[in-house]
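With one protein chain held back, the other chains of the complex are shown just where they sit.
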Amino acid sequence: MTDAAKLTFHVPEPELRPGDTPDFSHVTIPQAGSVRRPEVDEHPQEIRDLAFSIIRVLDREGRAVGPWAGTLSDAELVEGLRHMMTLRIFDNRMMTAQRQGKTSFYMQHLGEEAVACAFRKALDPGDMNFPTYRQAGLLIAGGYPMSKMMCQIYSNEADPLKGRQLPVLYSARDHGFFSVSGNLATQFIQAVGWAMASAISGDTRIAAGWIGDGSTAESDFHAALVFASTYKAPVILNIVNNQWAISTFQGIARGDAGTFAARGHGFGIPSLRVDGNDYLAVHAVAKWAAERARRNLGPTLVEYVTYRAGGHSTSDDPSAYRPKAESEAWPLGDPVLRLKAHLIATGAWSDERHTQAEAEIRAEVIAAQKEAEKIGTLHTGRHPSPREMFEDVYAEMPPHLLRQRHETGF
Amino acid sequence: MTDAAKLTFHVPEPELRPGDTPDFSHVTIPQAGSVRRPEVDEHPQEIRDLAFSIIRVLDREGRAVGPWAGTLSDAELVEGLRHMMTLRIFDNRMMTAQRQGKTSFYMQHLGEEAVACAFRKALDPGDMNFPTYRQAGLLIAGGYPMSKMMCQIYSNEADPLKGRQLPVLYSARDHGFFSVSGNLATQFIQAVGWAMASAISGDTRIAAGWIGDGSTAESDFHAALVFASTYKAPVILNIVNNQWAISTFQGIARGDAGTFAARGHGFGIPSLRVDGNDYLAVHAVAKWAAERARRNLGPTLVEYVTYRAGGHSTSDDPSAYRPKAESEAWPLGDPVLRLKAHLIATGAWSDERHTQAEAEIRAEVIAAQKEAEKIGTLHTGRHPSPREMFEDVYAEMPPHLLRQRHETGF
Amino acid sequence: MPKCRRTSCASATRRGSDMARMTMVEAIRDAHDVAMGRDDKVVVFGEDVGYFGGVFRCTAGLQAKYGPSRCFDAPISESGIVGAAVGMAAYGLKPCVEIQFADYMYPAYDQIVSEAARLRYRSAGEFTCPIVIRMPTGGGIFGGQTHSQSPEALFTHVAGLKTVVPSNPQDAKGLLLAAIDDPDPVIFLEPKRLYNGPFDGHHDRPVESWKTSPLSEVEEGWCPIPLGRANVVREGGDLTVLAYGTMVHVALAAVAESGTDAEVIDLRTLIPLDVDAIVASVRRTGRCLIVHEATLTSGFGAELAALVQRNCFWHLEAPVLRVAGWDTPYPHAQEWHYFPGPARIVENIRAVMEA
Partner (left out) sequence: MPKCRRTSCASATRRGSDMARMTMVEAIRDAHDVAMGRDDKVVVFGEDVGYFGGVFRCTAGLQAKYGPSRCFDAPISESGIVGAAVGMAAYGLKPCVEIQFADYMYPAYDQIVSEAARLRYRSAGEFTCPIVIRMPTGGGIFGGQTHSQSPEALFTHVAGLKTVVPSNPQDAKGLLLAAIDDPDPVIFLEPKRLYNGPFDGHHDRPVESWKTSPLSEVEEGWCPIPLGRANVVREGGDLTVLAYGTMVHVALAAVAESGTDAEVIDLRTLIPLDVDAIVASVRRTGRCLIVHEATLTSGFGAELAALVQRNCFWHLEAPVLRVAGWDTPYPHAQEWHYFPGPARIVENIRAVMEA
């Protein structure tokens, strides 16, 4: 076919790069309350549309509207707000600590606090999350001690992971928080395996897998969907679409699909898309998915639409690849401000109480930090013994490791 | 949630196992000609239905009907019939040769001949297939010498692959046939890479990837869809759904999805499902997909619905896991008989010509076999020199391999 | 086999009525059965493993006996199989999965190396990964480059994994039981050429069956063989031959043909390695030959040679030699030129003895 036109190569590009003026006016944001809430056992084919919309509860005036509203009391919402505020202040302190050389590395959640904080409250004790590095909200909202998190970040003597792991790669079994891997996506299929195990055991506990938009390109994302779909595993498969994967915009991973939620359609898995900056919507959708899992109806895929307002990590400066003010232009707003506005609107909260809460939380975080720093930071204070380096490779130390530890003199 | 019912574990099972009476009456087969033929540039969203139907051209009376009919002349169809007959006789001879110990292993195409044979005719010279082990029809329909195929199967001195590869893992660059890998699914993303390279180079050639139903569970299937969708690669992604993956029925790989074609929907890739036992339908759909690719419109996913009528390989006996007569009950019939009936109906063919053609083809195949066997079979005759074992590991033999070859005395 | 000494799960006192003759396939099946019967937490899955019982039949009958929740078919996704197993282990089950051929473990390599092997370490023991990953390994069946590989060195380099290679039905059962019982991930490589009979490398002689070998006497019930202990399968003073899997039989044949009084050690477990047994033997014999099917360069033989020269330097009377697969992919037609058969081993025994 020599008369065919030459092929050309297509590389998706974000619309905006440094220097451009942020503009999200072309992004269609459905009105809060406008997306229906199907029964949990409705056939996945019948709810295809939910993967192409955005489930939202909080409207512009801060009112909770529509069929997804009403899953939480005001008291619970105030607690949720405090969790998000805590996470933000925690992040803030740790970003600074990293700059001060107290740790090697940190990753914050700025702009995404609602996702993990609200999700956590839809789970029951005993359920297990398989998180990535950006779900510390699960720990905060689950009441895990902040000083313990900081000890991990500082790799000090009280680090529950004995200094072995990169900062923020927590593990907290009793808090339903699986050990975070540095390798992307591996946890997604593990979550499915855990859920399969629960079903095999005739248990009632369910699992939740977590993955970022960029990481959905990894193979284990596919493995997870294949296994979840095949064995109808009681698992919630969460995609946190914060628009960016380090310097790469979501279009590189999503390709020509309308949304990440659509990935579920190839597997007959009910797939929902939700406003990730809306604490109430996240919670309601998580509850819905958890009920499906617990009623043995199988997996649910959820895409949380949010925005990574900060850098990817302390090693990253996003101004090199996106407009500086892009995050402010982000049309779904800030999760903390939105929930605050809602609670003020309902009368359960006020600016004064907010300011006061902020001060209280800051004090708590600082107290936790002091406690952790009393023990040590990466380069100061007390650290796990180098002996620890040789422990836990196996349950029992084999002769060759004993020999090596001996060589070190520890 | 201690009041929740216990979870139970779900393992999909085929409806029928050995001893059961085959029954496909619940399988809905759309009427030939009933599925519309969209423009090649129609939006994937608009043709979602094509992934859940079956495009068919040949009706029960052997007539070619509907919008997908008419892509081939009678002469071309006669040629196609001869290709399928050739492949079937070739398979037959090689199955016997394996039982006679002339080779270690063989894999046949019984019941699936139309897929690769018809597809081949939709490509242009220079296009590249990335096949699995069950697409020898591409070689037969492309005029590759049968004796060369047999020399590969016999690993004899004239084996183009110098005895290095397992039988049927052919390679034929000049015939647009990429070296078959023993590792499932790896070729699917490679096909996308080849297509990307063609686009990068401003070429006009396109690629086709091939995969079995069972192998779609592998990670590289996902990688292929992600890359094809992202870079709009000029590639046709073929899934041959022959219902079985060794002993495992398609439900284990497909899970809760309606069809394999549906997998494309998660990626915004136009996805078609076609009667794989209908030579005309396969060709028409392949043509459509090829045109999309060549017009720089990007990838197409095609699921060919067919049935593996024989064992998985010469090492397999399907009566251990499925009813013996299942293949006869298969509602899409036999591709050779269906095309034959059509050509007889149009007057382009007759029972006599068929019988005569069969005899001619058998003679051709036997002649090719004689030619190959004159050179050698796995354990008799002339073989590639053991020296060949050390060649082609690298373009130039590095010192350590030279030393090893020297050690062998060759 | 003169001077043959064996330690196995069949303890002397229990010999007799509670022994059965089994092929290696049957012994592996039996180990599964015993482990599943003893512990509900043991689940078995893999490609074609459920209804059909595995392409080598190692799991035949288990689904019928224990139900599809305990033994089931998996999609063709090695990373999915191992990834799901890691999650199940984190839950508290003890998955024992099959990779259809060792050659197909690569898609699962990330889950094995980055996840299974490091989970206990990275979580400081909070989560553990007691899984067994079985895979048929090695050549000798005209399987070509994707049904013949011996990738053990790709596991022995990974901290956190144990790697086991049995050479006979007794060991296969006992070691598999120990592997399933082990609190850590174990790679269990099954020499497929030994599934149905021993093989001494003389491919042109009639096929042997396990039925006539004393090594097919397998104790019934729960009879684990501890990981980490080598087995001296032939005592001798002239040199020490280190081997595992199929090569144990080939080495024994070669030793007999060479007329040397070699000590032959079946390593059985590569990690943890029985260094003491190796060192004690080589210090006594002063000479060492290492045999494996895997490609030579960076094969496990390299580690063995490095350890031996390090620990036995002053006792060595000749360089440690290695006989291994050539540094090429495993070819199909040239199988017997590739396979390190008795002739090549005899030649190298001579070289070690004459150095």
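Residue numbering begins at 1 within each chain, and the chains themselves are lettered A, B and C in the order written.
Note that a residue touches a chain if its C-beta (ideal position, glycine included) is under 8 Å from a C-beta of that chain, and two chains touch if they have at least 3 such contacts.
The structure presented is a predicted model; accordingly, all values stated were derived computationally and were not measured.
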Shown chains that the omitted chain touches within the full complex: A, B, C
Hidden-chain contact residue, picked from the options A:Gly182, A:Gly202 or A:Pro331: A:Gly182
Listed residues C:Gly54, C:Pro75, C:Pro107 or C:Gly245, member touching the removed chain: C:Pro107
Subunit C residues touching the omitted chain (full complex): 79, 103, 106-107, 109-110, 113-114, 117-118, 121-122, 145-146, 153-154, 156-160, 271, 294-295, 297-303, 305-306, 309-311, 313, 316, 318-322, 326-329, 355
Footprint left on subunit B by the chain that the document does not show: 128, 130, 160-162, 164-165, 169, 171-173, 178-179, 181-183, 186, 189-201, 207, 219-220, 222-224, 226-227, 230, 392-396, 398-400
Residues in subunit A touching the chain absent from view: 9, 11, 13, 17, 104-105, 155, 159, 163-167, 169, 181-185, 214-215, 217-220, 245-248, 252-253, 255, 315, 320-321, 378, 383-384, 386, 388-390, 393, 400-401, 404, 408, 410
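By definition in this document, only the chains that are shown with their structure count from here on.
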Centroid distance [mean C-alpha coordinates] between subunit C and subunit B, Å: 36
Where subunit A touches two or more other chains, by residue: 196, 198-200, 219-220, 222-223, 226, 230
Shared interface positions of subunit C, touching two or more other chains: 69, 74-75, 77, 79-80, 107
